[in-house]
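For this depiction, one protein chain was excluded, whereas all remaining protein chains were kept in their positions.
Read from first to last, the chains carry the letters A, B and C; within each, the first residue is number 1.
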Amino acid sequence: MTDIQLQTTTLSEAACRQFVADNQAGAIVMFSGTVRNQTQGKLVLRLEFEAYEPMAIAEMRKIAEQAIRQFDVLKISIHHRVGVLAIGEIPVVITVSAKHRQAAFAACQFCIDTLKQTVPIWKKEVFEDGAIWVAAHP
Amino acid sequence: MTDIQLQTTTLSEAACRQFVADNQAGAIVMFSGTVRNQTQGKLVLRLEFEAYEPMAIAEMRKIAEQAIRQFDVLKISIHHRVGVLAIGEIPVVITVSAKHRQAAFAACQFCIDTLKQTVPIWKKEVFEDGAIWVAAHP
Amino acid sequence: MKIKVLTFGVTRDIIGEDVLFLDLPAGSTVADVRTHLTERFPPIEKLASLMFAVNAEYATSEAQLAELDELALIPPVSGG
Partner (left out) sequence: MKIKVLTFGVTRDIIGEDVLFLDLPAGSTVADVRTHLTERFPPIEKLASLMFAVNAEYATSEAQLAELDELALIPPVSGG
């Protein structure tokens, strides 16, 4: 079972955790991305995320379904946020339940690694002296 | 910074999460153990955990401090529960913040793997027809 | 035939519009659109990578477009 959401409002780690709860589960692994106050030594003021929304949701669903096929896991929740995020706020929460912890860790890492490669979401880092789209240029 | 607790009452994932929050963090990884309703196909009614308390706390602290030395992480919280736990309840929560996700995942896995090897805590599985101390016999 | 081009991230900054409508010869491919856009907006060529989606699915350069297709420009993604 998967739960995929793209939200403009604060993500709820508690909601993700609740979705994956399962009486067969022995392990829950949650990954939360958080906005860092600096990148490569430079002060970050905020991040701005945008998405190609229908495709981003479809690609996140593909990742969760692939993880369910590939790992021995029970439930997966992937929530991603768009809009303007301040330091400490949460762009993404990925939560996995499994009978055993190795599968939960492996599936959670697979989901975030793949999300960063394939899901059409873009992050702009805003500094005091300008802003850049992350990874756009070589 | 580390936060080590051995509790007789329900663990709070939110408290663990709050402890590790850090403006330098780009990643938070939380592992929660949960009580499964079965083990090797046999129905579990509840688990009973006991600890050699001062040593368990000291060993959990050693693990967290070792993880801080070994991985590029910021804060680690390890909370373990003792007493009687029902299905779905949480015996352990390990939460790690780090600048980057690889270190957070690696440190979290190191902590739970090592905890299961070295921390003097014992789990009794209670079935309909009896109870066993896990792993006591070959 | 008409197709709708959606721009995101740095491609929106380069092109200056969220949406662009193109009128292309029948049988045009994703590669033809790339050539067209690169001529019209040279900084497109400096991107670390540029992928395309047709109707919200990743598409290869050889994919043929059809009337009213929605083609999205996917510069390097950076979610998470």
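The working rule: contacts are C-beta pairs under 8 Å (C-beta built on N, C-alpha and C of every residue); 3 or more make two chains touch, one makes a residue touch a chain.
The structure presented is a predicted model; accordingly, all values stated were derived computationally and were not measured.
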| item | value |
| --- | --- |
| Touching partners, among the displayed chains, of the absent chain | B |
| Options B:Cys16, B:Met30 or B:Ala51, residue touching the unrepresented chain | B:Ala51 |
| Residue numbers in subunit B that touch the chain omitted from display | 33, 49-52, 54-56, 58, 80, 91-92, 112, 115-124, 133-138 |
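Here, only the chains that are shown with their structure count from here on.
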| item | value |
| --- | --- |
| Distance from subunit B to subunit A - Cα centre to Cα centre, in angstrom | 23 |
| Distance between the centres, which are taken as Cα means, of subunit C and subunit B, whole angstrom | 48 |
| Where subunit A touches two or more other chains, by residue | 33, 112 |
| Shared interface positions of subunit C, touching two or more other chains | none |
